[in-house]
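A single structure is presented below for examination.
A single protein chain has been removed from this complex, and every other one stays in its place.
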Amino acid sequence: MTEHKHEPVPFRTFILIWFALLVLTVVTVAVSRVHLGAWNIWVALTIASIKSSLVVFIFMHLRQESKLFKIGLLTLLIIVAIFIGLTFTDVLYR
Amino acid sequence: MNQLNNPTAQAVDNVLIYIFGFSLLLLLGITVVTIYFVVKYRRSKCPEPTSQVEGSWLLETIWTVLPIIIVMTMFWYGWSNYVGLREIPADAMEVKATARMWSWQFEYPDGRKETKLYVPVNKPVKVLLYSTDVLHSFFVPAFRIKRDTVPNMESYVWFQAPETGSYDIFCAEYCGVGHADMTTSVEVLSEEDYAQWASSATVSADPRGLIVLNEQGCIGCHSLDGTENIGPSLFELAGNPREIEKDGKTIEIIIDEAYLQRAIRDPDAEITKGFDPMMPAYDEEAINNEDLQAVVDYLLGKVAEEEPDGDRLMVENGCIGCHSLDGSESIAPTFKGIGQREVTIERDGQSVTIKVDAEYLRRALLDPNAEIVKGFAPMMPAADYLSAEEIDAIIKRLLQE
Amino acid sequence: MIIKGLLPMSIEHRDDTGARFGMWLFLYTEVILFSGLFILYSVGLAKFPQQFAEASHKLNIYFGTINTLVLLTSSLTIALAITAIQKNKIKLTLNLCFVTIFLAIVFLINKYFEWSAEIGHGIYPGSEHLAEMGPGITAFFNLYYFTAGLHGFHILIGGTLIAVVATLIAKGKVTSDRYTLLENSALYWHLVDLVWIFLFPLYYLIL
């Protein structure tokens, strides 16, 4: 039960991240106008994942939290992947 | 659960016996050991524990690995026999089974519809499964087969019955108030019986005229689909012109009732151009007037007047699954006395009482949820898949009640 | 009988990390909630790729993009608010909260116009126009409305939450050494943003 206080994250960091997010948004919109077939969706998802990692690690301070928080998040992602993946063993092969 | 020697049941039973057998052994083992320990180490005899062992990784490993092996054999055996339930022998016959609240309809390739599943003995049968409303499940315990019927999706089961007899079909997926009554049977017939059933089937389901054409062998020389044969095709005759040779002259006539009657009773008087005068004459002895009329009507496409059988339609289409004929009220108003009844219906949120007539019944059939009989749920499916004639027949039948 | 010290028993255990951890756990449940809809979406996409792309074109990409920018910015402002309160700049914190709430409202107004336009075109769940366009497109729009609707509902909750915390800050109940409430509301708000980060390309940008 040790209480460790977070150091405040400088305003600058947040603003930089915000800027990166805006750029990525523009990129994802731009890329979506290029026809890549099935790849479009994967590119879009990849960019979305990058954006969300930025939000999760910086905006949500996950970087500063203990390992427990990170393991928890990993567990969550694994479970979500399992839910979707195993559903597809049915849907794709029906 | 008749113990049957059929392929699907065997596939399932082998797995059942294997798993249940193993389970019984494991259960016995665990129970015996437990009881033995409890008796041997009871407190009155062992006031203090004689060991404080906290575990053993060797044992843990053993009883992790052993069960893995055991369950993997179960899994594999279960899966490989399941595959047998899905692979249909090449010579299987196909029957469509449609489930709806709360009855089954089986449709044969020739269009015949039945409420029981008639099949020949020793013949693999593929049952295609459909549903018109909610989920149901086609379950025949004797063959150990089960599969849900899903709206807008086709699925199937197959079985082969080595012995004649009657085997229960259940609906195994909960589907509402009639779920438990949604039962029927597989009737496994010997080959002869099946052949007879099949032919009687075609005959009785067809209009009389066609039956006569078949019975009299007309079809041996005439086709019904427009292909030329020994005789001219009997395809689409009504109102068409035809060149005939009469008394040595070639004239053109329009085919009508009288012409056809003459053509059957006295074929040689008028010969269709391009054909030989070889059709035998059929006198009243061979085809009586009634049958003659039926044939002529059939050829002129007037079969529609042959009225469908309202009673049969109501069974086939599952009306009786919800409505009773004997006056008992269940999910839906009974049909008994419906022709004379006054009903209170809710229409656009208002209650009105009206006398049952043909128009009301038609609306009740085609748009059942627009007017709801008071006290009942708006659950009746629209019967819009029926032809106008069939609807008429049902209405006529209901008004007789 | 010890009555003293009983009432504040729950407060006695001050555990900011624990509170944040609890909030994260709650966010997991939210993610799973949305993942149910994403499963439906992905199955729909696998089944009707063409129709989904076609339907996606009917959505207004400008509304979508602007709303993305709005939400990202609001995420920034609430993140800044935390740094501000850590540095004990109460005034700034409050202002950042207000900006966040303002942006939430902008988002909702935007959504309102977007939806009215679509509903004006006869596109809404259960509409006849939609039914005519076939199952693939219908499925897309049904999903779109319910996912975006659920997301909008979260915006509403998140905005309210931040408003409540702002009042507490103003009253001095949330301070520079006791700001877990603000942190947790911010976490919630970021989640709303996260969901949108995925929602946006999946619904507006497929080709």
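Order of writing sets the labels: A, B and C. Residues in every chain begin at 1.
Everything below uses one rule, namely that a contact is a pair of C-beta atoms (placed from the backbone, for glycine too) under 8 Å apart; a residue touches a chain by one contact, two chains touch by 3 or more.
Everything below uses one rule, namely that contacts and distances are computed from a predicted model.
Asker: For the chain not present in this complex, what protein name does its UniProt entry give, out of "Hydrogenase expression/formation protein HypE", "Cytochrome c oxidase subunit 1", "Cellobiose ABC transporter membrane protein" or "Nicotinate dehydrogenase medium molybdopterin subunit"?
Answerer: The correct option from "Hydrogenase expression/formation protein HypE", "Cytochrome c oxidase subunit 1", "Cellobiose ABC transporter membrane protein" or "Nicotinate dehydrogenase medium molybdopterin subunit" is "Cytochrome c oxidase subunit 1", the UniProt name of the unshown chain.
Asker: Considering the complete complex, which visible chains touch the unshown chain?
Answerer: A, B, C
Asker: Which residue from B:M72, B:A281 or B:A382 sits in contact with the chain not drawn here?
Answerer: Residue touching the absent chain, from the options given: B:M72.
Asker: Determine which one of B:M93, B:L135, B:A269 or B:L399 touches the chain that has been left out.
Answerer: Candidates B:M93, B:L135, B:A269 or B:L399; residue touching the omitted chain: B:L135.
Asker: Residues of chain B in contact with the chain that isn't shown?
Answerer: Chain B touches the chain not shown through residues 1, 11-12, 14-16, 19-20, 23, 26-27, 30-31, 33-34, 37-38, 41-43, 46-56, 59-60, 63-64, 67-68, 71-72, 74-75, 77-79, 81-86, 133-135, 137, 139, 141-142, 144-148, 150-153, 155, 168, 170-181, 183, 330-331, 377-379.
Asker: Touching residues of chain C against the unshown chain: what are they?
Answerer: 1-3, 6-7, 9-10, 12-13, 15, 17-19, 21-22, 25-26, 28-37, 39-40, 43-44, 47-48, 51, 125-126, 131, 134-140, 142-143, 146, 150
Asker: Going by the touch rule given at the top, which residues of chain A touch the chain that is not shown?
Answerer: Looking at chain A, the ones touching the missing chain are residues 1, 68, 75-76, 79, 82-83, 86-87, 89-94.
Basically, only the chains that are shown with their structure count from here on.
Asker: Report the inter-chain centroid distance for chain A and chain B in whole angstrom, where each centroid is the mean of the CA atoms.
Answerer: Inter-chain centre distance comes to 53 Å.
Asker: Give the residues of chain B touching no fewer than two other chains, as numbers and ranges.
Answerer: none
Asker: Touching two or more other chains, which residues of chain A qualify?
Answerer: Counting only residues that touch two or more other chains, chain A contributes none.
Asker: Give the list of chain C residues in touch with chain A in this complex.
Answerer: Residues of chain C touching chain A: 14-18, 20-21, 24-25, 28, 31-32, 35, 38-39, 42-43, 45-47, 49, 61, 65, 68-69, 72-73, 75-76, 79-80, 82-83, 86-87, 183, 186-187, 190, 193-194, 197-198, 200-202, 205-207.
Asker: Which positions of chain A touch chain C when the two form their complex?
Answerer: 1, 3-4, 6, 8-11, 14-15, 17-18, 21-22, 25, 28-29, 32-33, 35-36, 38, 40-41, 44-45, 47-48, 51-52, 55-56, 58-61, 65-66, 68-69, 72-73, 76, 79-80, 83-84, 87-88, 91-92
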